[in-house]
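Below is one structure; the comments refer to it alone.
We show some of the complex, not the whole, and keep each chain where it was.
By written order: A and B. Residues from 1 in each chain.
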Amino acid sequence: MDLSHIEHSLAQHGAWQGKYREIMLLGKALPAMPDALKTDDALVKGCESKVWLHLDLDEQRQRLILIADSDTRIVKGLLAIILACYNNQLPLEAGKLDAYELFDKLGLIKHLSPSRGNGVRAIVERIHQQLQVLQ
Amino acid sequence: MNDNPCTQIRHDFPIFEVSVDDQPLCYLDSAATTQKPNQVIQAVKDFYQSQNANVHRGLHTLSEQATTAYEAVRRKLAQFLNVQSREIVWTSGATASLNLIAYGLSDSLKKDDVILLSPLEHHANIVPWQLAAKRTGARIELLPVDAQGILQLEQAKALIENLKPKVMSICHASNALGNINDVAALIASSKSSGTVTVIDGAQSLLHLRPDLQQLDCDFYVFSAHKALGPTGLGGLYGRYELLNALPVYQSGGEMIDTVSFSGTTFRPAPEKFEPGTPNIAGVIGFGAALDYLAAQDHDALFQHEQSLYQSLLQQLSGIDGIRIWGDTANNVGTVSFNYKNEHHYDLATLLNTHGIAVRSGHHCTQPLMAHLGIEGTIRASLAFYNNQQDISRFIAALKDTISLLEE
């Protein structure tokens, strides 16, 4: 799933029902996280729903591997967007990304604030924290 | 169904002229906070524009007038609840009231004394008691509630007689499910044990207009913002002897008799519990809310709410996969439900795209959700300013949302 594809499909919809349909479709396409990985350590605090996140480095390629899941469809869709943004990036490049800005560009921020927005912010912060640990 | 009492009344609430996301507002979140009639908004505005002064101790006319108006609302509320004025204490909200009472009653609690609550309680009626229990060694016990979320009255009465609790603190109506508890029967059962009874009236003041002498409780707490009034104001009723015997909670100006560095003496209740400058404009606005309620036919409003509730229930039950919680036979007009395994968060988010304001989540009742074995619900809560159109819009939006989720 690449970002331009996401951008394109979201832009098609003016109404929020349509945008959410796309977001949920993105979520459906995201593989479910095995229950064994849904540990308390992986839980991201500060979201309205449950969000689990793991970040790893493919040592060989020096590229990031993120997997994430949520118990809600919409947040799972938002996670798909965030993952599309960070997955397969070099850690250094990823450190410069700001998924929050991306959401703004996708026209999602207005509707996300503040509780959903805070959720996105919490997830992004978590990613950047873990990036620092990697380095 | 006849919307007559409502059509008129709805015009008193300016929020319904507002568009939210380019749609008229469908407000089904009155259990969180009620909307305000023009009369209340105007009273607050008038106060700041032409009467604003601090109360008590001022000799100048503006201050005297503010004091008179402020104290008149205390009398008005006392009348509304059928108690004495000096038994009413103003606080910043139901939460503050419960903290004051739980702190105050701690003094008379000792190890292994029983504080009796129910699994239906709002966190504000749990955590202050947990802290009191921690301070004193008292233990918390729970009244029996079934898997549907309904208090089991006969077992409850037996438990009360058995446990002889020192304190029982119970909601009059559940904020999460809308259930009306038969608190009068529970209070009656506890009389022989000398239990101090506290009623959390946050959800009942507006819908049930309780006569506290009839209920015969020792304490009753409420929030003004849940009964047409301003934010930042609440209060409590306390049977005078019990109230006056509670220790000082917060301290400061206004509530003292004399202060010196060698010792300080306090005034009797209610002043004793009202340090500092109160929410004067809030009290004045709440006075206007009480006047507004007094001018309405309570029975007609209650009937209207109940008929909306029945209609909502009926239409919801017609949707396959809906699971409704709580006691639908005794209810202030709050429907709490789930749809299959769909997350309440997704439902609420999608409903909101139709302009529907409902609450989703645990409703500050995590222990109740644990008891029901769920994470949360969607809660649609009614007030008398709602109408049939709100119900139809909600049901249509819900059906649309469900078909989107089922795609």
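For the reader, a short list of remarks on this structure follows.
One rule holds in what follows: a contact is a pair of C-beta atoms (placed from the backbone, for glycine too) under 8 Å apart; a residue touches a chain by one contact, two chains touch by 3 or more.
Keep in mind that what you see is a predicted model, and the values were worked out from it rather than measured.
This complex, considered in full, has protein chain stoichiometry A x2, B x2.
The definition used in the following text is that only the chains that are shown with their structure count from here on.
Taking each chain's centre as the mean of its C-alpha atoms, subunit A lies 39 Å from subunit B. Those residues of subunit A that touch subunit B in the complex are listed here as 15-17, 20-21, 24, 48-49, 71-75, 116. Per the touch definition, subunit B reaches subunit A in the complex via residues 21, 342-343, 345-346, 349-350, 353-354, 361, 375, 400, 404-405, 407.
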